[in-house]
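Only one protein chain is missing from this complex, and each of the others stays in its spot.
Letters are used for the chains, namely A and B, taken in the order the chains are written, and counting of residues starts over at 1 for each.
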Amino acid sequence: MTQLILFNVFNGLIVGAFYALMALGLSLILNLSGVINFAHGGFLAIGGYLAYALIPFVGFWGALLIAPFLTAFLGLIVERLLIRRLYGRDPLYSLLLTFGLAYIFEDSTRFIWGAQSVPFQVPDWLMQPLSSHYFFLTGYRLFMVLLVAAAVAALFLILTRSRLGIRIRAGTLDLETVSVLGVNVRILRTLNFGLGIYLAGLAGVLAAGMLGLSPTIGTSLIMPSFVAIIVGGLGSLPGTLLGGLLIGVASGITTVFAPSATEAIIYVMMGLVLLIRPRGLLGEEGRVQ
Amino acid sequence: MDREPPQRSRRRTVLKAGLAVGAAQLAGPFIISARGEEPVKIGLDNPLTGTYAAVGKNELIGCQYAVEQINAKGGILGRHVELLVEDSTSGDSSTAVQKARKLIDRDKVNFLVGNVNSALAVAMAGVAYEKGVFMMDPGGHTDAITGTGCHWNVFRICNTTQTEANAVAGTLVKDYGKKFYYITPDYAFGHTLEAGMIKAVAALGGTRVGGALTPLGTTDFSSYLIAAEAAKPDVIIFLVQGDDQVNALKQAVQFGLEKRVHLAGAQGELEPLEGLPPEARIGTWVFEWYWNQPGVPHVAEFVAAIKKKTGRVPTARTWFGFAGTWSCALAANGAKSLEAVKMAKFLQGYHLPPEVALMPDGAYFRAGQNQLIGDLYVGNAQAHGSAPDDLFKVTKVVKGTDVAGTLEETGCKMTWPA
Partner (left out) sequence: MKRLPVNRLSSRTFSVIIWIVLLTLPIWMRAVGSYTELGTQVVVLALAAMALNFLLGFTGTLSFGHAAYFGLGAYGAAMTIKYLVPSTPLAIVVGMAAGTIAAMIIGALIVKLRGVYFAMVTIAFGQVFYFITFRWNTVTGGDDGLSGWHRIPLDLGFTSIDIEHDGKAFYYFVLLCFALCVGVMAFLLRSPFGRTLLAIRENERRARFLGIPIERHLWLSFVISCLFASVAGALYALLNNFTDPRALYWGQSGNFVIMAVLGGMRSFWGPLIGAAIFVVLQDYVSSHTENWMSFVGLFFVLVVLFFPRGVLGIIRRRTMR
């Protein structure tokens, strides 16, 4: 029994790390631009499919390197053509627009690569479990956690050390002042959006190695990512990371005790957190959306 | 959106061109006389988006090919056949019901065809029964459709889940052990398939050591797999379908579970195997139709024609759509009527002609149940076969009559309209 719980906690952390990666991208965009990006799952799928298309030419590692950048590039185009027009308007319009985009992305991937899931090849040596006892710790999943950790570390470095990052964080707190200080807010938002979509693309490549790559791969991941953001606290990136890990572990443990509540548990958790601590676990008091 | 979507015109034109060619080739006098008449309409209400988009699309291809053939051979009662296609979505029963009503009330279809998703098929059968319209279920497997919830006007091509379970249970218990763990999708199909497996396995001395119900669209199976491994079964049975099956198998193989437990399932299909990387194409399955059947008449022509049309071999789904659509035409032409009651009466005990059945022992609709009984193919998934699409090795062909159970066991009690 204890072993089963332990297994599920570990496994929950792995799953949670993945949610966190997706949630961080969503969170970046939401914080700075006030855009609720419902097309994030679509970008994720595109990231996976681009990698799938690239593997025959550049191999898995090349694809892992290139596909997220291509996805981010698509994100930049979308931002310049569409999202940009929404700044300053009610966030609900961004919801309508990104909802439409999500439809278009899902349909386009289906049109190009077919409805059927495609076989996504990951290097063989990554596919093995590390020990026969901890069979769920496969090379690939461990690699994924390390990559998420690296991406998160890099993200925090960018946000705290680089000029761009400091501006993004400052903009999150008070966009008007930042703009008055002479920072080009338009470019800032564009780059920030690209960064968020890069994370979606990265999550897409990682997901494709673990899940079946089909046009709907992103649909079921979007809601848990939102939950991670809210549980952790809006506006706080460490909170988002914490939220992701927490919901992963919570649903893992629930599988042991009440399997039929596995999906509901993350919503129960979000409800409880909001009722007890309305700003989320690490959300800053006084910051009103 | 004032312009018609281009996709539509293209599809319809292709279809019409096909009709024109077919008519011109035959050019019999009775085609000409049929021209002024209203076409016979077949309404397909099946998933084209969502989890079941791939299998739904293959059924559609089978239907389209059958319609081309039917029209080339003189249509239904000498009239042209038109296929109306609606996307039922993969899981939204309200949409499926709404589309079924639309096809029946507005388009006045003569036949309603669908649905891949068992829950949607049951919901559609309710509408068809209420309206007294002939319905053909090509690929929704839950037992109720031709069992406890059977209707005089609802026919089915694919097997009941109990039949599939009976077909595979013997091999599993004999070769791999007696302790079974089930990973089951949480809807009608999954519930009946699991119940069927438990029953079939119990008859041979096997037991259920545990199981998990997973919602349709589950992506991460790791926690279910951990629970499954902890129960120490001899065999893990994957009853999930489509993308869910791809996810589950991919993760099971990454965990190396296939090295310690035998992985198997009841219903296997070519579509998920094609979506899996080679090393994850494993396990014992039942196929309901397979393209690689050397020596069975007409199969090679069918495979060649579908390959020419789509570039891929037909799957069981393609055949479901094909045989389902042909059965509609055969019923009407046999009954010399489009009245649902007459057609339904005609199909009782009807044997499909070999060029439609495409199976070594043929296939027939069992009277009093409206269920097609044909062959089933037990075997193993394989990473590489004789051809790139040959991903399944048939080890045993099981006759449907031997595993379908008796009519009483199905629980079907039909009341015919007076």
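The rule is simple: a contact is a pair of C-beta atoms (placed from the backbone, for glycine too) under 8 Å apart; a residue touches a chain by one contact, two chains touch by 3 or more.
No experiment lies behind these values; they were computed from the predicted model shown.
Asks: Which chains here would be touched by the one that got left out?
Replies: A, B
Asks: Which of these, A:I230, A:V249 or A:L282, touches the one chain of the complex that we don't see?
Replies: Considering all chains, including the one not shown, the answer is A:I230.
Asks: Identify the residue among B:L77, B:V109, B:V122 or B:V286 that touches the chain left out of the display.
Replies: B:V122
Asks: Among A:L6, A:L96 or A:L181, which residue is in touch with the absent chain?
Replies: A:L96
Asks: Among B:P215, B:G362 or B:G411, which one touches the chain that has been omitted from the display?
Replies: B:P215
Asks: Mind pulling the chain A residues that touch the left-out chain?
Replies: 82, 85-86, 89, 92-93, 95-97, 99-104, 106-108, 111, 223, 226-227, 230, 234, 260-261, 263-264, 267-268, 270-271, 274-275, 278-280, 288-289
Asks: By the contact criterion defined above, which parts of chain B meet the unshown chain? Give residue numbers in ascending order.
Replies: 1, 4-5, 7-8, 11, 48-49, 57, 84-87, 91-94, 97-98, 101-102, 105-106, 118-119, 122-123, 126, 130, 186-188, 191, 215-216
Basically, only the chains that are shown with their structure count from here on.
Asks: Using Cα averages as centroids, what's the distance between chain A and chain B in whole Å?
Replies: Here chain A and chain B have centroids separated by 37 Å.
Asks: Going by the contact rule set out above, which residues of chain B touch chain A in the complex?
Replies: 48-51, 53-54, 56-57, 212-213, 215, 217-220, 222-227, 229-230, 243, 246-247, 250-251, 253-257, 260, 271-272, 274-279
Asks: Along chain A, where are the residues that touch chain B in the complex?
Replies: For chain A paired with chain B, touching residues are 3-4, 7-8, 11-12, 14-15, 106-107, 110, 114-122, 124, 127-129, 132, 135-136, 138, 140-141, 207, 210-217, 219-221, 251-252, 255-256, 259-260, 262-263.
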